[in-house]
Structure formats: structure tokens, C-alpha cells
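All protein chains of the complex are present and in place, except for one that has been dropped.
Chain naming follows the written order as A, B and C, and within any one chain the residues start at number 1.
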């Protein structure tokens, strides 16, 4: 029962997050008159505000991962029971798809779609690894009272400084795969992004452990 | 006397909020040269900044609802005395209209107007329900010291991720009904929005209760 | 000596503030390609960030008024010694002019200028009174640890929701009078703005006193 509630929080939060990312992308593209920088700026600000709020709202219940890469690292560190990993990831993937469909319902679009936006190449894969490395390092080093603001600010920056606009989340890849809109990603491009994200997350887990090792604690 | 002061805070705060929403919409539309994304971006940032400040300023006096849906849920939860609900709502509705007129006075527009902007359809009604569901869930789960920042950030996101630009407030509907400007809504479109908002608020009240039920508290 | 340091903080802080307001206006207008909404957006964000920082930096020394209307209300409330009022105001006015000149020096403009931008009329005067009323109410009700963030957020909103773009500060009027740039105001327009600001500030002082009177304290 306790786990059910945590899993429900992950599903609801991830659905909400994807509705924000995809919905604001649709709105921004419709209004921006072809100016992609302006559309991405609006998409960024909506994501930053929404992510901050979602982490504050669901953090005390489930940890507010909304991201299989985050849950995997937390399980590896012992901060998430191993038995919870699979339910968490399932909830995140299912929630992501539902969030995309909710965005489509709000914007009078067909519910069921596949993105046709091809994304990839060495630069974008490096970018996804960098983006996810940064996200995990931020999460692992943030004081609990600031993690929501820090993650939101980081993702806002990463939308612009990474060439891939920073998906940094395999559940986001899945949710954006089923939306043929501004934020979408073609299914064929998904595996490359997910592999890069997992590599970046693993690297961050190692670096965070080294930075926080006992000697580091002593020299502060 | 105590209630009078709280009701005055609700009236003044709601008037101020509507002056911000409508006034910044007028300014943004006048300056944006036809780019609606840019106008909505300015309208969003002004609303976010203003909402944050108004909740901080009036929260300790009246709770800073500025919103009949919020007051209704608070009364249902016992956080607002039942006898205060009607005065609160009256103050919010009256304040909203005065705020619209104040915006008109500042921008040299006719004080008395009706909006001609038709808003509605299944997508927009779903969007209003989603927007108000989110607003209430945020309010009900926010720690008191962060509620102002969280509500402001949430509304900033919701201006973009919901197809209706997130009124999420029956008093805002009334205030924007009497302004034929960027933020306006035609009176004929108002009932659909208000019904959707109340449904979203009721759903949030239920979900928040389930999330915070005793078992949830135990598994943290 | 103690007063000298506080006065120096007011002069330095007000100079810095005007350099930010005027300098970012020049930069924004030069880069915005004629889009006034975009220029005002950049001007707004620079002002919000700068104001937040200046209040945090100088608040512990002088209170970080940077504004004769604020100093006058503080003297009336007994929070500023009467003997300090004149030195404070002189430092603010002098600092404002120096800040304008610093902006001109940075942007390779003639140091000495008069603005030719006429601003006024009933709507703008109402707007200045509303803007300054709001600023003072925010300052008088803000918890000390949040006053910087609240004032910055409020001014960011007020740049857009008031028809005058919210000078809300007689020292800012003086500094912007000597700059023929985006943020300027023609000297002939200055008295109307200053009178409106002082009326708004006085009204806020009264309302804040009523809201915080003993009975209000009891009903929380």
C-alpha cells in the first residue's frame, strides 16, 4: 500500500511533467510565428516552473524521480529499495505516455501519434550524456531543501547549452516519442538518446561518490 | 471586525491580481507588434512576479486565496469558517471587477467593457480542469513558507502548458469578462470555464486527501 | 561616521541601480531591432536581477532604500532618524545622476544629456500612484529575509502592469531625466510623476498601518 502510493506519485508526477513539456511546446510553436528561439524560450520557462513545483509537491512522497535513470542510480546507492525499482520505472514510462496524451487532448490533437522528428549524431549523443551527467550530479549533491530549485534551474540551462535540448530522462524520451510536436523525438532516434543518458548517469554516480568520499569531507 | 479586515485583504488582493493580469496583457499586446508568443511571455512573467508578491503580502491576513475555488475547498476542509465563505467569494468577485477597471483607467481605456473573446470547446475545458486541479494540489501540498513561490511558478507554467492559458479561478473569469483586451473572455464562454474549474478543484481536494492519508505519512 | 557610511551605501546603491535601469535599456534597445516588447523584457529582467542583489548587498548597511519616497515613509514611521532623511535623499538624488552618467560612459554616449521622452496624462499618473502604492505596501509588509526578492518581483510585474512602466521612485525620475535613452523621462514630465509617486506612497503608509493594527494581529 505504501509502495502503491509512491508509485502513484511517480506516475502522476511524470504524466504531469510530460504534459508540461509537450503542451508548452505545442502552445509555444503555435504562437511564436516561426521563431524557434522564442518557442524554446517559452518551452524552457514552462518546464522550469513546472519541474520546480512537481519536485516540491511529490518529493516527500516518492522522491520525485520521474526518471528511470534517477531511480536506477538511487537503487544502486541504496536510497531506493531494489524491489521498488521496476514498479517505479513502469510508473514513469506509463505516466509519460499518459501525459503526452493529456497534452494532445487539451490541444485538440489526435491522441495517438508517433513523432517524426529525427534527432541524433555524435554531437547530440555527447550532449545527452553531458545533460544527464549534470542532472544526476546536481541531484546527488543538492541539499534536500534546494533540490527542486536546483534541478529546475539546471534543466532550464541545459535546454540551451546542450545541442539536444536536454531530454536527460528515458521516460521523457518515451513520452516525447508518442507526440508528433515541437518536443517530439522519432522512435528510431530513441535508443541512441537512452544509451547516452544511461552512460552519463553512471558517470555522474561515480564522480559524485569520489567527490563525497571521506577525505573530501575532511578538507572542508 | 477581524473578518472585515480579512475580507478587505481578499478584495484588495484580487483587485491587484486582476490589474496585473489584465494590465500586463494590454501593455504586452501594445508593444509586441503582433507576436502573440512574446506578448504571452511578458504577460506570464508579470503574473508570476505579481502573484508571488501578493500571496506573501496578504497570506498572513486572509490566506491570500483571491479565488472562490480555493476558498470553497478550504471551507470544505475546515480551514476557512463556513460563515466566511460567502463574504470571501463576494470580495473576490467584486475585487476582480474593480481590478479590471483599474487596469482600464491606467491604460486610458473605457472603464466599462465586455470581452468579445470566445474561449471554449472540449480541449479548453479539459485544460481548465487540469489547470485548477494542479493549482489546488499545489496549494494543498505546499509547505507554508513556499506556497507563494510554488503557486507563482505553477501558474507561470500553466499559462503555457494548458490550452486555455490557465484561468483556474472563477474570480479571474469574472474580472476578465469585463475587459475587452488580451486577457479577456466573452461572458458566454464564462460558465464552461467556471464549471471546469470547480470540477478540477474538487478532484484535487480528493486526491490531496488520499495522498496525505495516515498510511502515506507512515511510509516516508 | 556611522551615518556617512550609510549615506555612502545609499549613494552607491542608487547609482548602481540607475546604471542598471538605464544601461540595460540602452543595450536592449540597440539589440532588439525595433521590437519594444523584447526591449522592455530585457530591461525588466536586468532590473529584477539587479534590484534583488542591491537590496541584499546594501540592506544590512543602510536599509537599501535607494528611493526618497521610501525614506520619507520610513522617517514618518520612526524607522529612520529624522536627521538622516535629508542626507539620505541627497545621496539618492546625487547617486541617481552619477549612475546615469556611468551608463553613458559605458555605452560611449555623451555624459550630459536631457531626456526628450514626454510621459504623462491621467492614465500614467494613476499608474505611478498605483506602482508606488504597491511598492511601499510590499516593503512595509515583507519579512526582512524576503524583502529583496519581493521588491524585485514586484517591480518586474509593475514594469508591465502599470501604464507608466513603474518608475515608483523620485530618485529614478531624476536619474532618468538626465538620460536621453530608452528609460528616459523629459524634465517637464518629472513633476507629475513625482507628485503621483508621493501620493501613492502616503496612501500605502496608511493602508499598511490599518492592516497591521492590533485587532488584525489578534485574528490571525
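Here is the rule we use: a residue touches a chain if its C-beta (ideal position, glycine included) is under 8 Å from a C-beta of that chain, and two chains touch if they have at least 3 such contacts.
For clarity, every value in this text was computed on a predicted model and none was experimentally measured.
Enquirer: Which visible chains touch the chain that is not shown?
Expert: A, C
Enquirer: Among C:11, C:28 or C:140, which one touches the chain that has been omitted from the display?
Expert: Going through C:11, C:28 or C:140 one by one, C:28 is the residue touching the chain not shown.
Enquirer: Where does chain C touch the missing chain, residue by residue?
Expert: Touch set of chain C with respect to the missing chain: 1-3, 5-6, 9, 16, 19-21, 23-24, 27-28, 31-33, 35, 38-39, 41-43, 45-50, 52-53, 56-57, 60-61, 102-103, 105-108.
Enquirer: Go through chain A and note every residue touching the omitted chain.
Expert: Interface with the chain not displayed, on the chain A side: 35-38, 40-41, 44, 48, 121-124, 126-127, 130, 134, 137-138, 141-143, 146, 150, 153-154, 156-157, 159-165, 207, 210-211, 215-216, 218-220.
Following the convention adopted for this analysis, only the chains that are shown with their structure count from here on.
Enquirer: Given that chain A and chain B are copies and touch, would you call their interface same or different according to whether over half of its residue numbers are shared?
Expert: different
Enquirer: Using Cα averages as centroids, what's the distance between chain A and chain B in whole Å?
Expert: Spacing between the chain centres: roughly 28 Å.
Enquirer: Please tell me the distance, in whole Å, between the geometric centres of chain A and chain C computed from their C-alpha atoms.
Expert: Between these chains, centre-to-centre, one finds 40 Å.
Enquirer: Any chance you could list the residues of chain C touching two or more other chains?
Expert: Not one residue in chain C touches at least two other chains.
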